[in-house]
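Excluded from the complex is one protein chain; the other protein chains are retained at their positions.
Then we have subunit A:
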């Protein structure tokens, strides 16, 4: 796959109107999505599929929460920390969310510098993003530890419905896995950017294909998606 090539048909074709026009645009020659590279198209379609996975997880959790006969533990209480003698609800989750959203910001900056071929800044910003991500996973590990110490298990907890622990570990675990994979990808791509692989068109170890700076943006798509999913988990699991 080459870098994004702008469509230049060199001629204006007759345009159809209404639905036929829409269908004709989609069905047009060679590419349905003009100026979208293979890699980017693939990432978008993968994310669509992944959206269905997270939706199924969240819907299952909501079904369990609504249909259980035992009271659901109060998230504000469960996820509260005592800091400096004060009882602050959801403080850790708030910090985690802040960290993850910030990492989306640094990722967007990395994409910008990537397209300017600023190797050093791109790599540094990607590593900063990865560091934010790792911090997030670290705080998640802290939260898991705290809850496990308090007696929360996948099969039960001291405060109410057993599905609380089950859903919590399953959903945050699955999301945390996504973040971890993202961190690994970010570090791998940052290394390639730093080394200048995309300037000298060095071939990939597995695929023996040339890489392009666009991979920074594709990694960014994945990263923003993982952040977006967290917003939904935050809203549906912690705030509900």
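Operating definition for what follows: a residue touches a chain if its C-beta (ideal position, glycine included) is under 8 Å from a C-beta of that chain, and two chains touch if they have at least 3 such contacts; residues count from 1.
Note that in this section contacts and distances are computed from a predicted model.
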item: Options "ATP-binding cassette domain-containing protein", "Tyrosine lyase ThiH", "Cytochrome c oxidase subunit I" or "Protein translocase subunit SecD": UniProt name of the undisplayed chain; value: "Cytochrome c oxidase subunit I"
item: Residue among A:68, A:102 or A:135 touching the omitted chain; value: A:68
item: Contacts of subunit A with the absent chain, listed as residue ranges; value: 1-2, 5, 7-11, 13-14, 16-18, 20, 23-24, 26-34, 36-39, 41-42, 45-46, 48-50, 52-53, 55-57, 60, 63-64, 67-70, 154-155, 161-163, 165-166, 170, 174, 206-209
